[in-house]
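All protein chains but one are shown in place.
To keep things simple, chains are lettered A, B, C and D as they appear, and every chain counts its residues starting from 1.
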Amino acid sequence: MKSLTNLSQRTWWIVGGAFVVLAALLPVLNISIPGVLPGATYTPGTLQLLALALLFASLALSYHLLFGTAGMLSFGHALYFALGAYGLGIVLQQTELTLIPALGLTLAIVIAAAYLLGSLSLRVTGISFAMVTLAFAQAGNVLVRRNPSITGGEEGLRLDTEHIPEFFIGVLNTRNLYWLALALLVVVFIIVAWFENSRAGHAVTATRENELRVRVLGLRPFGVKLMAFVIASVLASLVGMVHLLLQSGTTPRATSADFTLTILVIVVLGGVGSRWGAIVGGIVYTLLDQRLTALAGSEAIADLPAVLRIPLSEPLFILGTLFILVVLFLPGGIAGATRRLGTGTRATPVARKRLEEAE
Amino acid sequence: GCAPSVDTGSGGDELAPVDISMITSQTGPLAAYGEAYLAGFDAGLDYATDGTGTVDGRELNIEITDDAGDADKAVTAAKDVIGQGKKVIVGTVSSGIALALAEQAEQNEVLYISGPAAADAVTGVNGYTFRSGRQSFQDVATAGTFIGDPEGKSVLVFAQDTAFGQGNVAAATAVLGGQGGDVTSLLVPEDATEFTPFAQQVVDAQPDLVFVAWAGATSGAMWEALSQQGVFDSVPVATGLGDISTYGAYGPASDKISFLNHYFGEATDNEANQAMVSYLEAEGKQADLFSPDGFVAAQMVVHAVREGGDDVDAMIAALEGWTFDSVKGSITVRAEDHAMIQPMFQVKLVADGDSWAPELVTAVDADAVTPPIAE
Amino acid sequence: MSDQPVLTVEHLALSIGGAVIIDDVSLSVARGEMLGVIGPNGAGKTTLFNLISGVMTPTGGVVTLEGCDVTNQTIDARARAGLGRTFQTSSLFPALSAVENVRLAAQVKLGGSTSVIRFPRSNDAATTIARGRLDEVGLDHHGNTAAGVLSHGDKRKLEIAMLLATDPSVILLDEPMAGVASGDVAGLSEVIRQVHRSGRTVLMVEHHLDVVLGLVDRVAVMHHGQLLACDTPDAVMADEAVQKAYLGAPL
Amino acid sequence: MSESILTVSDLNANIEGQQVVESVSFEMLPVGVTALLGRNGVGKTSTLRAILGLIERSGEVRLAGERIDREPTHRIVQRGVGYVPEDREVFASLTVAENLRLAERDSSPNRELIAELFPDLTERSHQLAGTLSGGQQQMVSLARALVNDNRVLLVDEPTKGLAPLIVVDVARALERAAETVPVLLVEQNLQVVRMLAERAIVLEGGRVVYDGSAEELLGNGALTKELLGVA
């Protein structure tokens, strides 16, 4: 029994490793998936899209740590993504630092900010926590838009390429950025998995389930929750930094509440509480988002009668509807659906564990 | 199989079609602007190629991608088309996206002609980026023409606290301050919903001219507040006239405002404008604020391809310093920073039944509103 | 070792929204003592435990633990000072396995329980302790079962195992026998007796009078938020007021 | 022997995934009081709540022969099942009168009966229920069930936490009610049980371990001690 679970876990790591190797090889392969990817896998446009997908997967993973593992429903996670993107962009622009030191400086700022804002918002829980994080993110959004001389305001911030290594610049080097995004995903995954399996991770899971009980044991839940908050924020900021490099800039959309909601949508789509669900969610979402925009402008839609044409030509309408359907009919998201398909049952994890125990 | 190396453009065959990538908003918050711009572009293409859609026998193959107002999508699309070897990118209505595309153009050495995005920052941003419309500076300079000689006059810029608003303040300080005017500003948070207190501050300030730089849905409420607090009774007010859908925003005070204008359907009477207006009418559309930006962009594309073929540097050389007739009159692409030197208009709104219609007061000479050379 | 009481409460009071729930309760518990707390439903027994363990804050009075005033300390600080408790309804981490539940408790004493660089391992000290505790309460065969799917009685045992793993010096048990099948009651009271023998101070709310009276040194009787009596089992049972309030006058 | 008014067969119930009632079966006579006994936490309350559909359940429940286990709670109650919950559950921010008005579902509610049984409540009809003493709250809770004509009453520990004096009042009210409607009574106070109940059902660990005469059970000291843990 025990070896069986271990085996299956090992299988997952092997599958994951194979996925990474395959993903790493994509830029030198010529694979076309019409309708899903805009072109063959070696073309910059496709690599750019895939890199974005990987970044969203990483971002979703960081949110998974916050929401899925630690049970903190935050509506302000985008703030840390934005802190990474804007922070790095501003440091590169305002100082003479090269990429790596600038990255370090930004990280330090993010850690300080996450620690401070985390300590404040963690004083409340539940919906109130969601609202405070939303309010802080909103304040960030206001600050970004009000200070165009530093942040570019609504026009966004351009990447100052002066101190960026040559191999990250230009369309031909998109593959390098793609590899960077892939490496980041691997790093984020390892950190998240590491944290979840560490003692602190167990403590935070326990806190999610029963905070009072944790305290009666003599543990300070605040500490582990803050730790999870800071780690998730730092990971999000790393994603923001790579996003800045990939896009050669950033816009205030990164600070918006809509953006946090997008991350939430991704995690729910993939399956709350599942690491690889978050990854699949991130990838599926990005591809869907891109393809739905293409679909909206397509001839096929333009010829439909108005009742169908108007909703179908709005990508966000389709996405929102899909999201509602997933929440209503597919609890556990994609990961949950796959699990059920795999086991052929509708059993919940707990029930399944009981079955296994009985065997 | 293994990846072929990325195609770096064909060259050679002269009769191969020319690929032009148009990236702009078709959905999302700026969809309406995108639509007007695209319509103008079609009209311009028709005009510049005499209805053939070809240049020297080569078909202009325009591929449109929707950026949905999202920089991520625009950059992905740009990388995609650049990766496919396309050399010309046109479009977008959002300044943020235009700057992102400009960055891609520079990194990858392709020609980029931005759309209606008015940010001054696009001018002179790099050697590969051109614009097809006017920039904020030209708006402000036109506003300045309402007070004659600015020497010793006080001007209050009433604007949103955004890059757009702050850009207008900076431009006003440069234009009018440089001529001895005293420029102050009153910046309003972009998401403010209550403008009465700010209107009160305008009245208290009693400047010789209020220049209002405002965009977006809140303009209606803002104008109403100015009107209610009696700003129009005590101070002359100037602002930029928006697109047709905003004519209703100024409310009862419409005829008390001095408008500067980039373009409206009857602004000029020349061959190009007649061509555009009738082309759009045939399509069931109306010439609007952003139509000329599309029209001019099409003219620039055709000119660049005609003179430069597939060579980006040659295309740039052809555009720099080019003077041509367009819907607004004569336009020059300034060689140094690619600013578009063009005439502007003073306009007033007159009641037209239930609604308002613009009427030309005077055309402002291009030289009078020329921005300083960037960088 | 001093003979000062290990736990005292003085003039403890709690009212919520005008309703008096605990009414001027004073009590002192000697080291190594086992004290039973009985009283009708709603008398305030659980609330008294909540005030002692810090789950609720009193509106008046003082709680001292090992001679220190802990009235304003947090739950976790009191726990680290050696106060352990169980809950009237079993309170576990349902998604974690039984071993993980106990290990979490064991780690607190060993330190490093919130470390990100240390992993729970099947052979570390905490796990060894956890397995040992599960063994003690007879749950060794359920180590890998998720706590949420254990039967009710097993959950109560698991709670005791968690409690033992934190190695507290003062233990508050809130109705440990509630819902335990009659066949298990004897076994469970034996576990409790052992816990007490190992030198710990035990406070126990329990409705099983026969069990309580057989185990404890003294019995405190609560009624309407007041401490009606606190004496040896025999004396308490003979007390008329207690008879009337708790055992009930014959109908 | 007459038809059973309430038949419970193989009832199972879960709270948050934990099984608290395990294959419980019993029948209830259409007259008098049936006591449902057992120690704390054995699932008495949960059985009542499962019958009412207030918690997730499976199995069969029939009211006068008709299945009611697939219906939502409010339908079951509308069929004539009155319920007095364990912790009174009066609406604290509503007045006594409002509490009672909320409970009225018959076109001709038994207001006189209530006034007669609980004169105290009539006096306090404009007092917020949350400010009542425990005993008075229990009266409100009972009155809410008695104000309608029911086919069966489910009463959960009505004397819990009450001073002995009030216990007697409550017992008398129940006795009076039981004259017209069969009562399933969960009770810890064995004196009350002895006074009211003819039949007793004892639960342990979510299962029925005794089903028979109340007198026999309470008369047998050893049995009482074994099943209920009280001497």
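Assume a residue touches a chain if its C-beta (ideal position, glycine included) is under 8 Å from a C-beta of that chain, and two chains touch if they have at least 3 such contacts.
Simple rule for what comes next: contacts and distances are computed from a predicted model.
Matching "Multisubunit potassium/proton antiporter, PhaG subunit", "Transport permease protein", "Amino acid/amide ABC transporter membrane protein 1 (HAAT family)" or "Dihydroorotate dehydrogenase" against the UniProt entry of the left-out chain gives the name "Amino acid/amide ABC transporter membrane protein 1 (HAAT family)".
The hidden chain, counted over the whole complex, makes contact with A, B, D.
Only one of D:15, D:31 or D:54 touches the absent chain when the whole complex is considered: D:54.
For the chain left out of this panel, the touching residue among B:65, B:218, B:261 or B:326 is B:218.
Residues of chain D in contact with the chain left out of this view: 52, 54, 72-74, 77-78, 83, 85, 89, 91-94, 98, 101-103, 105, 144, 148. In the full complex, the hidden chain is touched by chain B at residues 27-32, 161, 187-189, 191-194, 196-198, 200-201, 216-221, 223-225, 227-230, 245-246, 248-249, 251-252. Against the chain not displayed here, chain A makes contact via residues 73, 120, 123-124, 126-128, 130-132, 134-136, 138-139, 142-143, 257, 261, 264-265, 268, 310-311, 313-317, 319-321, 323-324, 327-328, 331.
FYI, only the chains that are shown with their structure count from here on.
A straight line joining the Cα centres of chain A and chain B is 36 Å long. Multi-chain contact residues of chain A (touching two or more other chains): 350-351. Each of residues 94, 148-149 in chain C touches at least two other chains. Contact residues on chain D toward chain C in their complex (touch as defined above): 16-20, 39-42, 130-131, 134, 157, 160-164, 167-168, 171, 188-189, 191-192, 194-195, 204-206, 225-227, 229-231. Every residue of chain B that touches chain A in the complex is listed here, in rising order: 1-4, 6, 26-27, 64, 66, 68, 70-73, 75-77, 79-84, 95-97, 99-100, 103-104, 107-108, 119, 121, 161-164, 166-167, 189-191.
In the complex of the two chains, the chain A residues touching chain C come out as 1-2, 194-195, 197-203, 205-206, 209-210, 212-221, 223-224, 227, 349-351, 353-354, 357.
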